[in-house]
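Sharing a structure, written as structure tokens. Questions coming.
All protein chains but one are shown at their positions in the complex.
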Amino acid sequence: MSYIDAGYAIAFGVLAAYAAILWRRRQRLERSASRAPAHRDP
Amino acid sequence: MSPADPAVAPWSPRATWVVRGLGIAAAVALAATIWLGLWVTPPDQVQHNLVRLVYIHPPIAWVALYLAFGVAAASSVLWLWPRTRSRFWDRLAVSAVEVGIVFTALTLVTGSIWGRPTWGVWWAWDARLTSTALLLVLLLGYMAVRRVPADPDSRARRSAVVALVAAVDVPIVHFSVDWWHTLHQGATVLNANLSPTIHGSMAWTLLLGFVAFTLLFAWMLAIRYRVEVLSEHLQDSELDVALHERWAEGTAPVPGPDGALAGSGRPA
Partner (left out) sequence: MWRDTALVAGKDLRIELRSRVVMHQVVPVAVMVLVLFAFALGPDRAPMARAAPGLFWVAVLFASVLAVQRSFALEAPDGARDGLRLSGLDPAGVFLGKTAAVAVQMVVLEVVLTAGVVVLYGSHIRSYGSIVVAGLAGTAGLAAAGTLYGALAAGLRVRETLLPFLFLPVAAPVLLAGTRAWQAALGIGSGSAGDPWVRLLLVFAAVYLALGVVIFGPLQEAS
């Protein structure tokens, strides 16, 4: 029985963690990209 | 690559809506799969409770080996083909590879967890496991090449070739390991196939599992793609800032925001 629990826990745990990482990376990038840069290319 | 726009365009409302819908649908489908897989469906006659892993392992494998890898390989080819070349394909390829790495690793782990109580071994050198393991190494190689500093075109070029070679190699590996077992006299070929009679609620749960993980892959791919677009832009604008600071510390006049060169003040 514990094998199944371990399998489900690992699979969904890893996927949830990766999803959270992606989401946070995206949020941080959206924030820094919306700030207009100080200098522009001539 | 000079970004003329000060900011990256956000997603259109329709795109945002689609991606959000994907995410919600994926979450609902996954929750349903877990519920059905762990509680509602009965134990198998042969595999008993171990069959519950069948609801997640084959779907994860399908996403890793066919969806993610397929998208990565196809995008790479489309980028290499001059007539269809576009940064979209390069970004899609790297997104598919990264998500693919997660799913491929999980394929191996869930397969191993299933294999241990079923066959008594954590690992076996059969065709499927071996080529999946090799695929993981090849995908990691893709990311390693990706990390080498280079202009976007060269980087895309090298990455696409790696993906293409991998796409050619994985079938060859699968084929040769398969032969290895069938031609080797006296070897026991591990039958990794599902029990042929899977019906009723189990079949529906399996189908739901495939749908759920496919939706999850699509959502992750979209978010990762957006991350790629944003981080490329950030790298470009960071380069601009660094260049500007470099000019400022030199003796050359600094170009103003309107592009005109101001009168040069000579710093010490």
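The first chain written gets the first letter, and so on, giving A and B; residue counts start at 1 in each chain.
Everything that follows uses one rule, which is that a contact is a pair of C-beta atoms (placed from the backbone, for glycine too) under 8 Å apart; a residue touches a chain by one contact, two chains touch by 3 or more.
Computed from a predicted structure; not experimentally measured.
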Shown chains touched by the chain that is not drawn here: B
Residue among B:Ala15, B:Val46, B:Val121 or B:Val168 that touches the chain left out of view: B:Val168
Hidden partner chain, touching residue among B:Val137, B:Ala203 or B:Ala248: B:Val137
Interface residues of subunit B (partner: the chain not displayed): 80, 134, 137-138, 140-141, 144-145, 148, 150-151, 153-155, 157-158, 161-162, 164-166, 168-169, 172-173, 175-177, 179-180, 183-186
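Convention: only the chains that are shown with their structure count from here on.
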Mean-CA-position distance for subunit B and subunit A (Å): 14
Subunit A-facing residues of subunit B, complex: 2-4, 6-8, 10, 30, 34, 37-38, 49-50, 52-53, 56-57, 60, 99, 102, 105-106, 109-110, 113-114, 116-117, 216, 220, 223-224, 226-227, 230-231, 233-234, 237, 240-241, 244, 255, 257, 259
Subunit A residues within the subunit B interface of the complex: 1, 3-4, 6-8, 10-12, 14-15, 18-19, 22-23, 25-26, 29-30, 32-42
